[in-house]
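A short worksheet on the structure shown next.
All protein chains of the complex are present and in place, except for one that has been dropped.
Labels run A, B and C following the written order; every chain starts at residue 1.
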Amino acid sequence: MSSTSANSGIDEKKYLAHHFQNMAQQNASGKLGMWLFLGQELLFFSGLFMAYFAARYFYPETFLDAHTYLDWKLGALNTVVLLTSSLTMALAVRGAQTNNNASLVMNLWLTIILAFVFLVVKYFEYTHKFDLGILPGSFYAGPEIVGQPNVFFGLYFVLTGMHGLHVVIGIGVLIWVALQAQKGVYNSVNHVFVENVGLYWHLVDLIWIFLFPLLYLVK
Amino acid sequence: MFLSQQRTNSAAADASGSEPSYLTAKRGLMSWLVTVDHKRIGLMYLVSVLFFFLVGGLFALAVRMELFSPAENYFSADTYNKLFTLHGAVMVFLVIIPSIPASLGNFFLPLMLGVKDVAFPKLNLLSFYIYVFGACFFLYTLVSGGLDTGWTFYTPYSSSSSETSVISSTFGAFVLGFSSILTGVNFIVTMHKMRAPGMTWTRMPLFLWSLYATSVIQVLATPVLAITLLLLIAERTLGIGIFDPAMGGDPVLYQHFFWFYSHPAVYIMILPGFGVISELITINSRKHIFGYKAVAISSVSIAVIGFLVWGHHMFVSGQSEFISVFFSFLTYAVGLPTAIKVFSWVATMYKGSITLTTPMWYALSFLFLFSIGGLTGLFLGALSVDVHLHDTYFVVAHFHYVMMGGTIIAFIGGIHHWWPKMTGKMYNSAMGNLGCFLTFVGFNVTFFSQFLMGSQGMPRRYYTYLEQYETLHVISTIGSQVLGLGLFVTLFCFIHSLMAGKKAGKNPWGGLSMEWETESPPIEHNFHGQPVCERGPYDYGK
Amino acid sequence: MFAKFRKEVLQRSADDHSSGEPHVLPLKVYFIVFASLMVLTVVTVGVSLLGLPPVPSIIAAILVAAVKATIVAVFFMHLIAEDKFYSVILVSTVFFMLLFFGLTLLDMDSRGFKNPEESLEYWQQFSHEKALTEEAAPE
Partner (left out) sequence: MNTNETQSDIWRWMPDQMSTFASNVDGLFYFILILCVIFFTLIVGAMVYFVVKFRRRTDQDETPLIKGNHTIEIIWSVIPGILLIAIFTWGFVDWMKLGTVPPNALDVRVEGYKWAWSFVYPEGIVSGELVVPVGKPVKLTMSSKDVLHSFYVAEFRIKRDVLPGRYTVQWFEATDTGEHWVQCTEYCGTSHSKMIAKVKVVSQEEYDEWISTGGGMGDDVPLADLGKMLYEQRGCVACHSLDGSKVVGPTFKGLYGVERKFTDGTSAVADDNYLKTAILAPNDTVVEGFSPVMPSFQGQLNDRQISALIEFIKSVSQ
């Protein structure tokens, strides 16, 4: 099935839903729906970034002082991990489009492993903070910092927590897609679902690209 | 509009309609609960929205009864606070936001586009169940001590000093937001990717244009409400200290977050109402809409400018005077397209051939009530006058004229208009007109007196008030009884029609848009062949 | 400039398969993009070590992150090969986001505009003194 000839005789009718005219319309609708969903996700995170900018406007010195407790090397490592997972995800989508099922499956599992690595690194970061007594909001019992440290760490946990939750959701969907891919469901005709999962994963990576400098590299 | 029949080789019987309608095609409760047919989902939404409209309405009657006199009439202060809060929350999140798009929109979008179903039928059913899931949280809130923060959940009252179940109602509103987002995504994709051949953007009925503008707002604004409510829950449980000043937050920041969603939300509420009114006035005056492009473009421009004006809710809230000037100017900018729409509707009726069916009576009362609602917005947009009028009964009257007098009247008019198509039965128009008349009179008596109260300085959300406002409160309470009666008469008219209504033909009002091509009630996959669209939906007369 | 670049990339990727299948970018593009992302991550860290004053350092960090984000969006998310409407959605979403940030930050910045008492500094300074007076003079 690795031939790249025109959709190599895969019967379109198999995947066509009853209310669509043809596959092109169905794929285009799927992608448009996904992009609208991504637009909505972006605005969902915009609320968090707004809270970050507002808190930073109110307590600049707290941010300068409190961010030293964040280990930027782990943050950088996580960024590299997520960017690599974005690469493998894009390669997986490319595999699906070119009927290269082997590369699709291999890259999907690579992405899942990298996502787990991201979560493990995050787990170490969180436990390191809990040991220091740095807990979100009013449970803060960490070191004395000028201004309102509970605001910075409250925000830190909400931002990275919400992003982590989206990574977990991503992993769940990726595992489901990987299992389907192993059954050979996806090929050059029916690959919209893989592409949509890829778009979602790239968005999660996009959010982290902004989160990393704003939280870890505050100067 | 020639319906060129492309013979479908499916096993459909001949076009004479011996095929069962979508109501009788499948039987049993399960066929309804797991249906992906947009028409059935539309009906399920309609029933649940009307149910919550009844619940919200009863809260409103209770509030008005309590305000009959300044003394403590029926409820204690806390119960009163819960009553007006739940009236606001149920009406906003459960009734008026999903009302027209989810019920009439779901039902008629595919029919008007000439396609079999919306782009993502399963997603459509999922958004209905998300709506039900969110509604359960509200019902749980009713049971577990209510909510007394006002539907706006302003911090720090909602995050630290309210002992009522704020978390369950905020989470309920958060979940309902997703139902609204997914409906918006569904509609935008359907309108972009699925159309009858020949139907260009300028040949679409204006109801679809307004649904498109509404869906754009739903997709772009609702997530900000979702994150605001999540942050509020985090604030109340973890105390992260963004909104609550005791922990270092800023309450005005919460108001920015909240109103960034809630002002576009009021356009989510009114735009579908505009769409319904464009349909009602053109069909009942049997005349082409005046200025199709202007009306269509003004829907979309209202949607876009609607994102720039949220600060006019916060002129006196401690927001800086400089930015208030900016918001006041843009509020007047968003007033203009609305005025253009109203003028176009009136101009449409010029030289038409107007029949006074019940939907037309609702359209006329919409024009009357919405004009008052829209014009009183001018007072609240002016900076100096708003200082006096903000958070008084003037504001209460203004938004009831726009929301109840606008969207709900258009919604009921739309139900009357499409009732024969949805149920295949006609309603008794005398009873419908009586309901409309009583609602109109009751509404004006209730809320026009509140304009006077408000400008005289009667604050909002007051359990007891100064004696000087008592007479106006009495008038308003009597008006609310008449309004309630009018709505019950309308409800009875619908139920009566379901029982004993005459059989309705394919096109009782002589409409030209595509949904009148198929039977009433339509067959399961809407059209026998694939209808082709040759000309616009309003090309009456030559 | 961008349109020429886009046509050139598409043209090079179009010649090795027929029109039936969706546009598939050559493998080389993926690895070039990945490499540039790695370099830009290093730049992000580098920029933060420059020791710029607070506001420029935020803007610099956001600019670098924005460049990385556009690269991911254009190549990995196939915006370069898809129909333009998806880019319109993305850009309009970002526009509404910036609108939200801009107006809210503008409000917070201009709070003491007419009366200095309303500004944040006044409260932090005076609430500090008010707390002292309360401790100093209990009844």
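One rule holds for everything that comes next: a residue touches a chain if its C-beta (ideal position, glycine included) is under 8 Å from a C-beta of that chain, and two chains touch if they have at least 3 such contacts.
Note that the structure is predicted; figures quoted are calculated from it, not measured.
Enquirer: Out of all the chains shown, which come into contact with the hidden one?
Expert: When the entire complex is considered, the left-out chain reaches B, C.
Enquirer: If I consider the whole complex, including the chain that's not displayed, which of B:Val132, B:Ile233 or B:Val342 touches that chain?
Expert: B:Val342
Enquirer: Which listed residue (B:Asp117, B:Asp250 or B:Glu279) would be found touching the missing chain in the intact complex?
Expert: B:Asp250
Enquirer: Can you work out which residue in B:Lys287, B:His400, B:Lys421 or B:His525 touches the chain that's missing from view?
Expert: If we include the chain that is not displayed, B:Lys287 is the one touching it.
Enquirer: Applying the definition given at the start, please give the residues of chain C touching the unseen chain.
Expert: 114-115, 117-118, 120, 122-123, 126-127, 134, 137-139
Enquirer: Under the stated touch rule, tell me which residues of chain B contact the chain that is not displayed.
Expert: 77-78, 81, 148-150, 154, 156-157, 160-163, 245-246, 250-252, 285-288, 290-294, 316-318, 321, 324-325, 328-329, 332-333, 335-336, 339-340, 342-344, 346-347, 349-356, 364, 367-368, 371-372, 375-376, 378-379, 381-388, 390-392, 452, 455-457, 459-468, 471-472, 539-542
The rule is short, and it goes like this: only the chains that are shown with their structure count from here on.
Enquirer: Tell me the shape of the graph of touching chains, choosing from line, ring, star, complete and other.
Expert: complete
Enquirer: Where the centres are mean C-alpha positions, what is the separation of chain A from chain C, in Å?
Expert: 16
Enquirer: In chain B, which residues are in touch with two or more of the other chains?
Expert: As it turns out, chain B has residues touching two or more other chains at 192, 220, 224, 250, 253.
Enquirer: Check each residue of chain C and list the ones that touch at least two other chains.
Expert: 85, 92-93, 96, 100, 104, 108-109, in rising order.
Enquirer: Quick check on the complex: what are the chain A residues that touch chain C?
Expert: Residues in contact with chain C: 4-7, 27-28, 31-32, 35-36, 38-39, 42-43, 46, 49-50, 53-54, 56-58, 60, 64, 72, 76, 79-80, 83-84, 86-87, 89-91, 93-94, 97-98, 188, 191, 195, 198-199, 202, 205-206, 209-210, 212-214, 217-219.
Enquirer: Chain B touches which residues of chain C in the complex?
Expert: It comes out as residues 85, 92-93, 96, 99-100, 103-104, 106-114, 118.
Enquirer: Under the touch definition given earlier, write down the residues of chain A that touch chain B in their complex.
Expert: 18-20, 25, 28-29, 32-33, 36-37, 39-41, 43-48, 50-51, 54-55, 58-59, 136-139, 147-148, 150-151, 154-155, 157-158, 162
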